[in-house]
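All protein chains but one are shown in place.
Entry: chain A
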Amino acid sequence: MILLHFLVQHYRLFPKSLGDVLTTYQVQELHLSQTQGVWRYDKWGYPPEDAAPGAELLVWFLPQASNIDKLWSDLVNALSGLFCSSLNFMDSKSTVIPRWTFRPAGLADEGYSLQSARVRYSALPKEIVCTENLTPWKKLLPCNSKDSECKSSAVELKQTLTLVYDPPTTNRNGKQDWNFRNTYSTSLSSQCPLASSSKIFVDMESANFAPFTLKPEPTRIETFRRVGEIKKYAVYDLKEVLGKQGKIDLTALYPGVMQFSDIVPPPVYASRYVTGYGLEKGGITCQIHNTLSENITVIYMETIPWFLRVYFNSLKVENNGATIKPFKIHYIPGKDRSQPYQLELVFRLRAQSTTKISLSFDRAFLKWTEYPPDANHGFYVNSAVISTILPTSVNNTAVQQHGSTIEDSMNDQSEQLFLRLHTESLLVSLPTPDFSMPYNVICLACTVVAIAFGSIHNLTTRRFQALDPSKQKKGILSKIKSKLFKSSNLENSKSDSSGKTESEADKSNQKDDLKDDNKDDKISNDTEPS
């Protein structure tokens, strides 16, 4: 019996909450990364898993999915709930459809992987990872807090966690020693029984110039050749190690104090920054360094928010002063409040040189409701994505694109290695208004209108004529006036003699006023003696 009228899904190792989201929103492939800080390529080499600063989401939708924009907006909302992060801000204002930069990492047929219409890419550089994001991430693991990797022939879920430590500064003695107990504050005592293999790998490449000893002894040392480089990994098979010892506190001991020296930068790295000054115009410049002795073709992708209005004619790709003509350019101009600027370039990096890509933009004025609460902090601009293929695996421990585990990279026979870099994200300040302005404007405008209206109204509805003060009827105002001055006279006369002259002078001034009102004067005279 085939049940078509109701949906049945069964999960064993794959997390149900994620699986549910993936099937509901017809996702073929989903890449989500969240990071904190910046990976320093020039100093650290390449990370095991490259990620943009902040949050980055790349989704391939199924071929049968229709209305992908709607699916995407629902998906980011679901994911933001699932991962406790503000992915719901990935709306059309920050979402692009990359054309060449991304290809499916899983199984997909040729026709599908060339169809860039099914891809959506967005990044939030401000959304840095936090412990509250780690808890839901951890929940997806089948053994909960016990780490493992899940695999089946049809679906693959790859969860990686990359951490950077700096042992010489955290260790008091200046040595580079590290162990599990210090870095994770616990030793490893069990492995996930559901995992078919759990292993620890230690890259021994640095042991060539800074030798260290590992405790306990690794299960085996793997030496292999990968894309022109000899690699050496110490491998710990947890099943074996834990079976023997019960727990493992992996320790590396260095004989001497850490000697800092010049770092040989990796083959390709980039740096990106904002240029210009003032709040009207600005520019973005990215420098890509190629230290190899051969030319390399790269794909450069840039997404710039709509409020930085980019001039396409200002796009310049230069190498040592000479302008380079890109092979291909894919540029989609942004639209105010709906679409970011998207730029993809394919060009060649000359051997041992630095290539500079520069753009200039105008800073737009935002509506006063569009500013974030901390408007003076500035606005983040996504990092640029650089994709290329390297003929070497120097400084690179990443798993190749079609592989899943580090072990796969040991058997990698290919001659080239795919590389993806994310540059720094940028912080651009926009002209920020005084936020009490709207009310001030209302008040000022109203006052101006009221004054103008009042004077015109007076001119039209009043007549100016000469009046004889003696005939004038007494109004309330003058009555109050006379009373006020009378009482002040009283006070003055009572207080002291020095004030007398003043009060007398006052009196003489007010004589005219008081003349009219002899009655009042009399009363005041009557009251004086009492």
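Note that in this section a contact is a pair of C-beta atoms (placed from the backbone, for glycine too) under 8 Å apart; a residue touches a chain by one contact, two chains touch by 3 or more; residues count from 1.
Keep in mind that, in the parts below, contacts and distances are computed from a predicted model.
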Name of the absent chain as recorded in UniProt (options "RecA family profile 1 domain-containing protein", "Elongin-C", "GPI transamidase component PIG-S" or "Polynucleotide 5'-hydroxyl-kinase GRC3"): "GPI transamidase component PIG-S"
Contact partner of the left-out chain, one of A:G81, A:P168, A:P326 or A:G378: A:G81
Hidden-chain contact residue, picked from the options A:V164, A:I221 or A:V449: A:V449
Candidates A:S293, A:S436 or A:T460 - the one touching the absent chain: A:T460
Chain A residues touching the omitted chain (full complex): 1, 3, 5-13, 15-17, 20-21, 23-25, 78, 81-82, 139, 142-144, 146, 193-194, 439, 442-443, 446-447, 449-451, 453-454, 457-458, 460-463
